[in-house]
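The structure follows.
Here the complex is missing a single protein chain, while all its other protein chains stay put.
By written order: A, B and C. Residues from 1 in each chain.
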Amino acid sequence: MSRLKLGMVGGGQGAFIGGVHRIAARIDGKWDLVAGALSSNPERAAASAVELGIAPDRSYGSYEEMALAEAARTDGIDAVAIVTPNHVHAGPAIAFLNAGIHVICDKPLAATPEQAEAIRAAVAASDARFFLTHNYTGYPLMRQARAMVARGDLGKLRVIQAEYAQDWLAEETSNKQADWRTDPAQSGAGAIGDIGTHAYNLLSFVSGLRTEALMADLQSFVDGRRVDDNAHIMLRMQGGARGMLWASQVAVGNENSLKLRIYGDKGGLEWAQENPNVMTLTRFGEPKQLITRGGAGLGEGAAGGTRIPPGHPEGYLEGFANLYSDAADVIAGRGEATHLPGIEAGLDGMWFISACQQSSSANGAWVSR
Amino acid sequence: MSRLKLGMVGGGQGAFIGGVHRIAARIDGKWDLVAGALSSNPERAAASAVELGIAPDRSYGSYEEMALAEAARTDGIDAVAIVTPNHVHAGPAIAFLNAGIHVICDKPLAATPEQAEAIRAAVAASDARFFLTHNYTGYPLMRQARAMVARGDLGKLRVIQAEYAQDWLAEETSNKQADWRTDPAQSGAGAIGDIGTHAYNLLSFVSGLRTEALMADLQSFVDGRRVDDNAHIMLRMQGGARGMLWASQVAVGNENSLKLRIYGDKGGLEWAQENPNVMTLTRFGEPKQLITRGGAGLGEGAAGGTRIPPGHPEGYLEGFANLYSDAADVIAGRGEATHLPGIEAGLDGMWFISACQQSSSANGAWVSR
Amino acid sequence: MSRLKLGMVGGGQGAFIGGVHRIAARIDGKWDLVAGALSSNPERAAASAVELGIAPDRSYGSYEEMALAEAARTDGIDAVAIVTPNHVHAGPAIAFLNAGIHVICDKPLAATPEQAEAIRAAVAASDARFFLTHNYTGYPLMRQARAMVARGDLGKLRVIQAEYAQDWLAEETSNKQADWRTDPAQSGAGAIGDIGTHAYNLLSFVSGLRTEALMADLQSFVDGRRVDDNAHIMLRMQGGARGMLWASQVAVGNENSLKLRIYGDKGGLEWAQENPNVMTLTRFGEPKQLITRGGAGLGEGAAGGTRIPPGHPEGYLEGFANLYSDAADVIAGRGEATHLPGIEAGLDGMWFISACQQSSSANGAWVSR
Partner (left out) sequence: MSRLKLGMVGGGQGAFIGGVHRIAARIDGKWDLVAGALSSNPERAAASAVELGIAPDRSYGSYEEMALAEAARTDGIDAVAIVTPNHVHAGPAIAFLNAGIHVICDKPLAATPEQAEAIRAAVAASDARFFLTHNYTGYPLMRQARAMVARGDLGKLRVIQAEYAQDWLAEETSNKQADWRTDPAQSGAGAIGDIGTHAYNLLSFVSGLRTEALMADLQSFVDGRRVDDNAHIMLRMQGGARGMLWASQVAVGNENSLKLRIYGDKGGLEWAQENPNVMTLTRFGEPKQLITRGGAGLGEGAAGGTRIPPGHPEGYLEGFANLYSDAADVIAGRGEATHLPGIEAGLDGMWFISACQQSSSANGAWVSR
C-alpha cells in the first residue's frame, strides 16, 4: 500500500492545530507530508519546512503558488490540509479545489457566510473532494452511537443535551491561539464557532437529525472581549426532538469538556470526550450498560476505527487520525466517505453560527432555516 | 432535650413522600409523630394511624378538624407536616397557620398562583413559622457551596448549569404517584413543578442570586400527557449571570440526576445529587479539588449538617433530616432559619412555574418578573 | 406496630459509634431507647441520659445493675446495644444474655479469644438472640450481591479482592477514638480488628465461602504505635477461590474506602462503599452493567432494605438501620435472621484477627483453621 502525498497550508512554527493534523496523518501510515505553505512569514515557512523534512523546492511562499506548482507536478500532492485561522480557509480551499487537489480543511468552514458560499461553489465545480475536520466524529464510540441511533436502539429521539466547556479564556489572554480566536475579523465568532460548531456537528452526526430552528443567548463575560465566550442555545429538530447546547470558554474547571447525551422513547446514550473510551447505554427499564471502545457488543463502524484492545485507551489523536485514514481510503478508492464530514456539514455549521448571532441580537428570538 | 410533637396531613398507606418526611423527622430524634389526618379515606386514615403508632383520638378525619383539635390541646402538636398533592397544600397550610401551629410543607408551594397567594397571606397574618421542604438544600455540600459562593471563592458569578433528569415517566404510566403528578388540576404543572422547582430553588440557594427573567421551551413527549414532561429553560440572573436549566422525566437512564454547576470569574463548583458526598472545586489555574462531606477544609454550614465521618456516605434522607432538625431548633428557640427555605422560596418557585408556562406559550419569549 | 424497647451500654458524651447505633435504631421507627449505662463515669452517664431523654431511674451506673433491673421490670428492654470498646463487649454481653435480654453488639466480637469464647458460651446457654453489627452487610447492594452469587450469576468463584483503607491514623494521633483503638489492651488489634474484620466479614457474607487459611504481613508504620496500622493478607478459601485483603489506616487520601470485588468463571461484581448505591456486574463477554440500589433487575434481598427510589442515595446510616430493622423483626417474630451476622460471624472474625497476628509473627506462614 503506497502512501498518499499530503501538503499543508498553515501550521508553521508556533501554530497548534497543524501539528495535530500532522500526527493524525502519520498514525496509520497512509500519508507522507511532502509540501507546504506553512506560514505567511517566509523565514518561518522555510524553517518550518526544514523541521518537517519538506524539500526546499516544495516549501512555498504562498498557497496560490503551491496549488499551481503541485498541480503541475507528476508527483504532486494528492491532498492539502488547510490549518489556518478561519478567515484564511476560503482562499486556499478554492485554489486547491480549482487545481483539482483534494482538500482537508479545519473547521469551522469559514469566517463569514460569503467565504462559505464561495467554498461551496468551488466544491460544486470541482472533481476534488472536500473534507472538514470535525474530528470528534472520529471517536469510535461516536460512530457506534450513530449506528445505534440509526438502527433504532433509542427509539424515536426526544431530547439532546450537548455541551462543550473550556476555561482557557476565563481571563483576558494574549497568545497566538487566543489572539486570532478572539478577533472577529479572523474568527467570525467566539465560542460558538471554535467549539460550539463541534458540539453542534457531533449531535447532528450522531442523531442524524437536522436542526430546524434555534434560539441563542450569547455572552462576552471578559471585559473588552469582542466575541462570545459563553453561549446558551436551544434547538428544535426534525421530527420533534428538542435540544440544549452550551458552549463556554470561561467555565472554570473545564478543560475540554465535550459531552453528548441523547434520549429517545426506548433508550438513552451518554458520552464525554475526556474519557472517550466508554459510553453508557440504557434501554428503558434495564440496567445501564457501559459500552467500551472495542468491547463487547460493538458494531462495524466502531470496530473500523479501533487499533488496540479495549481497556487500552485511544484518545483525541486517534479519533482525528480516523478522519485522515478514511480520507485516504476514499481518495485511493478503497472506501466510501460514510463517516466523513464534508461541505454540507460545513455549511450547516455556518448556519448554526449565524443563526446564533442573529437570535442573540434579537433577544433570543427563534431563527428558522 | 425533649422532643417536639409533629402532626401529619396526608402520607397514609400507599403514599410516598409522607414516609420520607417521617424518616427525616426521626433521624435526629427531635420529633415525635403524635397526630395525623393521614388520608381523605377514613378507613385508610385509621389503618395508617395504627401502623404509625398514633393514638386513635389523634387520628383525624380532616385537616380542619385536626387543626382545631390540636390547637385546643395543652399537649397539641408543635408543627404539622403537609405531604399531600400540590392542590391540597393551601387548605391545610392556612388552617394550621391560622391555628398558630407551625407548618412544614412539601413543595411546590401550591398548584395555582391563587393558592400560593392565599398561603402567603396566611403566613403574613400568623405568628407560626412556615417551612418548605426543598430538601436538596439540606445536603451538607450544598450548604458548603453556598458558603463558598458567599465568601467569594468563585469570584463574580457568570454561568449556572442546573439540571434534574429522571426517566420514570418515559412511557404512559398509571399509579398513585404518577396519576396526580400528571393531572394538571392536582399538580398545576409537570416536570417543572415536580423537579424543576427543586433545581431552580437549589441554584438560587447556592448562588444567592435572584432570577430576573427566563424563557422556556416545554414539551409533553408522551402521547396524551397533559403536563410538561421535559423542559428547557434559560435564565438571566441578577448581576449579569446567565443560566440554563433542564428538567426531564423522560430522559432514559436517569434516576434522580440533579446536578448543579456554578462558574465565576475565579472558580467553579460542580455537584451531583446521586453521589452527594463529593463536590469539585476549581480555583482558576489550579488543579481541581474534591471536597468531601466532612472532609478537609469545610466550613461551619456543612459541618453542622454532618453526622458521621467523611467516606461514610450520608444520603437523601439525611439531607432531608437536616431540614427537620433545623426546623426543630428554630421552633425550640435554639437556632435561626439560616438555611431553611420558607414562604419566599415557595413564591419564587411559583413564579418560576408560571413564567415557564407563560414563556413556552409565547414561543419562548423572555418573561421578566 | 408497637415499638421495641432498647437499652444501651456505652455511647455517652464524647463517644462515636453509640450515636450511630441510635440513629440506626430510630430510622425505621421500630425501637425506642429507654434505658442505658452510657458511661463508666457516673456524671457523664447521667448527663448523657438526660440528653437522650432516658428517664433517670433507667440510667444505670453499671451494666450489671442494668441487666438485673431491666430483666426484673415488666416493661424492661427487649434488647441492649453494646457500643463500648472491644475489651468491654464480653462483660455486658454475657450479663444481658444471662438475663434473657437480646444483645446487639458492636464488632469485633471481643479483644481476646478468651473473651470471645465466654460470649459464645453465654449465647449457647441463653434463649436470647445475639447480633453483631457488621453493618456493611446492611447495604442493599451487598445483600443483592450475596443473592447473585448464591444463585450462580458469577459461576464458580475464583478470586476475591477486598480492601478497607483509611488515613486518619497516618500520623501519631491522640483522641478518644484513636486512644483505645491503638491500645492493644482495649482493642486487641489495630487495623485488622477495627476495619479488617469488616472487609473480611463482608467478603464472607457476599461470597458465602469459608476461609480455610490465610497469611498476613502486618506493619506499624507510625513510630511508637503498638498495634498494626497496615495489613496485607492473602486468603485461601473453600472450593479453591483465592483472595487478597488490604486494611490500612495510613493510606493518605482514603476516607473509608471499603471495596469488594468478586470474580467467578461466569461473571464479576465490583462495589465501593463510598458510593454504595451502584455496583457493577459483568457477565463474561457482555458489557458491564451498573446495578443501582432499587433500580432495574434487583431481587428480594435488596428490595427489602430500600426506602426510597433509585437515584436518591441511601448511605451508611440506612445500611446500619437495616440491621436494627431486621433485628426488631426477628425479635418480634416477624422475620428470620437471614442477613444478620451473629455469633458465628463474630467467632470467624476473631479467628481472622488471631490468624493474621500468628502468621505475621511467623514471617507470613500460612495459618489454617
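Structure notes:
The working rule: contacts are C-beta pairs under 8 Å (C-beta built on N, C-alpha and C of every residue); 3 or more make two chains touch, one makes a residue touch a chain.
This one's a predicted model, so the numbers in the text were calculated from it and none came from an experiment.
The hidden chain, counted over the whole complex, makes contact with A, B, C.
Among A:Ile27, A:Ala118, A:Ala213 or A:Ala365, the one in contact with the hidden chain is A:Ile27. Residue-wise, the contact with the chain that is not shown comes from B:Gln289, picked out of B:Asn275, B:Gln289 or B:Ser354.
Check A:Asn275, A:Thr338 or A:Asn363 against the missing chain and you find that the one touching it is A:Asn275. Residues touching the missing chain, restricted to chain B, are 280-281, 285-292, 295-297 (touch as defined at the top).
Residues of chain C in contact with the chain left out of this view: 154, 158-159, 161, 163, 167, 170-171, 215, 217, 219, 221, 230, 232, 234, 236, 242-244, 246, 248, 250-254, 261, 263-268, 270, 280-284, 288, 363-364, 366.
For chain A, the list of residues touching the undisplayed chain reads 1-3, 19-20, 22-23, 26-29, 51-53, 166, 168, 254-257, 273-277, 292, 295, 307-318.
As a working rule, only the chains that are shown with their structure count from here on.
Here the chain at the heart of the structure, going by C-alpha means, is B. Averaging C-alpha coordinates per chain places the centre of chain A 43 Å away from that of chain B. Taking the mean of the C-alpha atoms as each chain's centre, chain A and chain C sit 55 Å apart.
The set of chain B residues touching two or more other chains comprises 254.
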